[in-house]
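Here's a slice of the assembly, chains where they normally sit.
Chain naming follows the written order as A and B, and within any one chain the residues start at number 1.
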Amino acid sequence: MAGKFQRILYGGDYNPNQWPEEVWKEDMRMFRKAGINSATINVFSWAKLQPSEETYYFDELDKIVDMLSAEEDDIVMATSTGALPAWMVKRYPEVARTDYEGRHHKFGQRHNACPNSQVYRKFMVSLTAKLAERYAHNPHITCWHINNEYGGECYCENCEKAFRVWLKEKYKTIEAVNKAWNTEFWGHTFYDFDEIVLPNVLGDGIGTEDTAFAGLSIDYKRFNSDSLLENYCMERDAIKAVNPDALVTTNLMGTYKGLDYFKWAKEMDIVSWDNYPALDTPWSFTAMTHDLMRGLKKEPFMLMEQTPSQQNWQKYNSLKRPGQMRAQSYQTLAHGADTIQFFQLRRSVGGCEKFHGAVIAHAGTENTRVFREVSQLGEELARLGRHILGTENRAEVAMIFDWDNYWGLEYTSGPSEDLKYVDQIHQYYRYFYEHNIPVDMVSAEDTFAGYKVVAAPVLYMVKEGMKEALTAFVKQGGILILTYMSGIVDQSDNVYLGGYPGPLRELAGVWVEEIDALFPDQKNQMIFADGREAECGLVCDIMHLEGAEALAVYGSDFYKDSPVVTRNTYGAGSTYYIGSDPSEEGIEMILDKVREEAGISGASGEKARLEIVSRWNGEQEYGFLMNFTDQVLPVPERFAGKEDLLTEKAVESGETMKKYDVKIVKM
Amino acid sequence: MAGKFQRILYGGDYNPNQWPEEVWKEDMRMFRKAGINSATINVFSWAKLQPSEETYYFDELDKIVDMLSAEEDDIVMATSTGALPAWMVKRYPEVARTDYEGRHHKFGQRHNACPNSQVYRKFMVSLTAKLAERYAHNPHITCWHINNEYGGECYCENCEKAFRVWLKEKYKTIEAVNKAWNTEFWGHTFYDFDEIVLPNVLGDGIGTEDTAFAGLSIDYKRFNSDSLLENYCMERDAIKAVNPDALVTTNLMGTYKGLDYFKWAKEMDIVSWDNYPALDTPWSFTAMTHDLMRGLKKEPFMLMEQTPSQQNWQKYNSLKRPGQMRAQSYQTLAHGADTIQFFQLRRSVGGCEKFHGAVIAHAGTENTRVFREVSQLGEELARLGRHILGTENRAEVAMIFDWDNYWGLEYTSGPSEDLKYVDQIHQYYRYFYEHNIPVDMVSAEDTFAGYKVVAAPVLYMVKEGMKEALTAFVKQGGILILTYMSGIVDQSDNVYLGGYPGPLRELAGVWVEEIDALFPDQKNQMIFADGREAECGLVCDIMHLEGAEALAVYGSDFYKDSPVVTRNTYGAGSTYYIGSDPSEEGIEMILDKVREEAGISGASGEKARLEIVSRWNGEQEYGFLMNFTDQVLPVPERFAGKEDLLTEKAVESGETMKKYDVKIVKM
């Protein structure tokens, strides 16, 4: 099992086009010194490759490809379609986007093309086809990277028309649209597809985050995700037409809201993504995002971008501390990456990213802390590839992450504006992270086969088939974790009538009669059977047991003593239902029970110690031990005597690890 | 005196059109069970009633009317003109509004029609005429409800042209406009009405709240209020043309800034309004708003909407606590309502209000707390109607509330951006509320006859006739309460020269030389003659006595020891002038004196106890006692032995009331 690559790709975004050729040679020298074996090129060169509608220019790119090929580098070839050439916008203004406020943009920035402009599509495919023709058989081109960080939205007339076509394909009749969006409300009935307008500020959008018709706005999100995906597929197909074996990806952005990445992943040969945690991003959050990216295809992924040190676009762009970049890179590998790539290899001289960290600083010297740390890692990765590449992560716990739910939950008007999808998912993920219990982030379409526990926080929208899949899972012995705001609506954001949590009511064995919303300074308590108590708030379900048992009851307010956490035996399994947003301690108390029932123990017994994650290749397991805490921590005894791939020595009994220390132990 | 209704209307917004007919029958069964006797229908059905420019469809509405008629329900018939059909906006884009930013809107949301679009007006009147023709003689239709929650603004070209016409009618000549708006300032002189543009962000608007020319912006507010009122009148007239006896209203929104409700009330047969307090809205504020709505016509009003439990559009949508909805409903009746109506009777399945509370929840069952509370109230109201309907509220204290002042005060550039009109009014109202002293909220055009005290906080704009009315009131023995920021400008926002408070200077017996503005963390003190002291801030008038006596002087700053609270004897009455924004204690100290001088004692001597309000029918008085505090409170002894209409028993001596307990005592 060697994965998609022959070695761990180590490199990143490289823009020699921004530099005179004399610099290129120096780049090559320094890359060799740093152990860099790969470069992502041609990310934003459209204007150079195609100086006018009629002409193309590949000489410079040829030179770059030749140089890297000669160096035996792995080339990640981007297609340059992520930023429009100025001449194109001037000649065909429709290729630019119209924003949420209804303003048609002129030339500027990047990620600026209307995905439904036929002009853009024509030029985009032509360029990619030409690139494929020229380079797709170069054996040094290991991977194709289409466009860049797809995202954003367009509200122009072309998109409006395309949306109507998309709706017609989905719903067939206008009556079906009216039913799906419940347009009888506020007399929004449409009699013709042409009456439908995009839900921006000039339509049903309310501010930038809310909407009068969630059904409409969610469908727009789906449409926009599909439109950009169609762009991706057109480029991919242009490449595959020349070389069907080409490995094609585009760089995703973790929990980015705009695109349904599970749908995208089906069209991608390998997932790649860009990881930019801030100083105050919890390590558990980054871990979750890696698991999500791995979960998209349940396969190893590429880390397409991270910064060697600092970003430039955050409010306060902290340097990475000594050892931090290395430890972050190993966390990335531990969670399933087969590449470590940076943005960027050489810092730009101008433009808005000139203060973004790079392997080679403006100083241009190898005599920097950052370069030394990059080099150390390069040396290590060269030794690790044969062990790690293509190995898999195994988990007994699955968590559902679903973009439809993301959109649906955050579009709700009520009960509380503080309900944020990703935060909700993360607070449950964190429990598993802190107990070193591996988690697969899975799609709402998953079958959940093979998992002991499925956690589905705020599963607000239950789409077709999900009830059946979850029921089968529990019936066969699985443990399902549900929370407040679950089972409320169908795929069109219409409520399941008959009582919350709708299709999950039987599984949960509870009926939620009312949902209270608490002000941020209001709190309630969960009182557990054993007398322990934890704070809760945000929303409070007032519920009735319908077969479930109460594990905890409310501690105050008029629903004091009524159930807040319940457990329902169903078939061979059980469902936990958490009726209010718990404190970290509350989650701990609940999930400890789940863990006990499931018979799952993490890689270490205790919370908040070393992060320990395993990859295995079917025979051999590799345990990644990382210390992200400020304390010096002991290595658990079970690792003693086993080989650490990094030191190539056996772990000693009683060994300790400082902040950012890493071990990769052959188990 | 039976008022406008035969019984207390109990019901609310009902949208059977959103549901299949099999649900209707269940609705009827549950309404009967809950004591509901009324339904407001057809609020947003334009798109259904008129599927195209040429065709109308009334079959479904006929069925609904027939069903409710058969049930002997009181029908409140709305006209559906509050939300445009999609086909109309597509065919005639001018019917949609242009917003403050100058963006012409496409189809979306509601309350979206340009009031000066002739196309909109034509269609609107046609629809209402057809509805009137069809239903206006149905004896079950108790009331007509035009449009819905009129509000918002339009800045399109049609409105711009209509504004010029409105100005021409008001001012006759362009010279008069220039004088009114003092256009010589900043060289804004107009030579032709066609040069005038609407004061939005593309014109004289500054941000969304300020303006370079208050005179212009205030006139726009008046014009916009008049434009919408003209829409209302056109619909009303279409109904009256068929049935001159029809009772016609539209639902107002309390202290909503956009419309001059005193002007509107003159065109309405009865005032109705929608009451949506949040968890943190003071009960005194809700009481004030009821008094304002009653004051618009000095008659009982309809409570057209309230939620049985929670809202969906607040940040944190709290449930109403057990008993809270009932107590709130009785507060509403106590302050002059003759109906209690909910939004909504059945919770929508989709759309942005699907989490708005309703009598019938998504669960669809009568087995909910909310349904039980609604049913209890229904049973009680059925017994109360014969006592309460049409009875009046009597007050010796009047407070002036005036939309011109609202607009004028909040458009001032200086002295402090924290001067908010409604908050200023409410803080004085609260004193009377907390002493159970009834208040009439009155128009600036009132004669004030019959009142002992008139409070006119921040009477910034003194329009024609007001000086004379107030002078006559005081001369004949009344007590007038004035504050800082009074008597500054005329109806066009031009300053009365010669010294503040301008036309009120003689009445107040003071001259205000300077107005200091304090930062939020800056404070001064009011030192009273008896040595007591209270904090004040926000603005500090520096004033000279011109006949008045100082009741309190400043405690610090360079105007220490100069007067801050004064009293001036004038004719048989007196004027109090409060020169700085007092703390709650400061208001207490000042108004205690006023109360003593006026010889007014509230229904209870002490502050912050039961709310006690009376309605009477000319012979019989009914005292509403309500506990909105967290304490258990004793019922004052004077109520002992008298009948409580709710229990139908005599109040016992020593009885106490818990939070949300209510008594209605026959005095």
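In this section, a contact is a pair of C-beta atoms (placed from the backbone, for glycine too) under 8 Å apart; a residue touches a chain by one contact, two chains touch by 3 or more.
This structure is a prediction, so every number in the text was calculated from the model and none was measured.
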item: Complete complex - number of sequence copies, 2 represented; value: 3
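As a working rule, only the chains that are shown with their structure count from here on.
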item: Cα-centroid distance, chain A relative to chain B, in whole angstrom; value: 49
item: Complex contacts: residues of chain B adjacent to chain A; value: 15, 17-18, 44-48, 51-52, 80, 83, 85-87, 89-90, 101, 103-110, 279-280, 309-319, 321-322, 347-356, 361-365, 368-370
item: Touching residues on chain A, where the partner in the complex is chain B; value: 101-102, 181-192, 194-199, 201-206, 210-215, 412-418, 489, 492-500, 511, 513-520, 542, 558
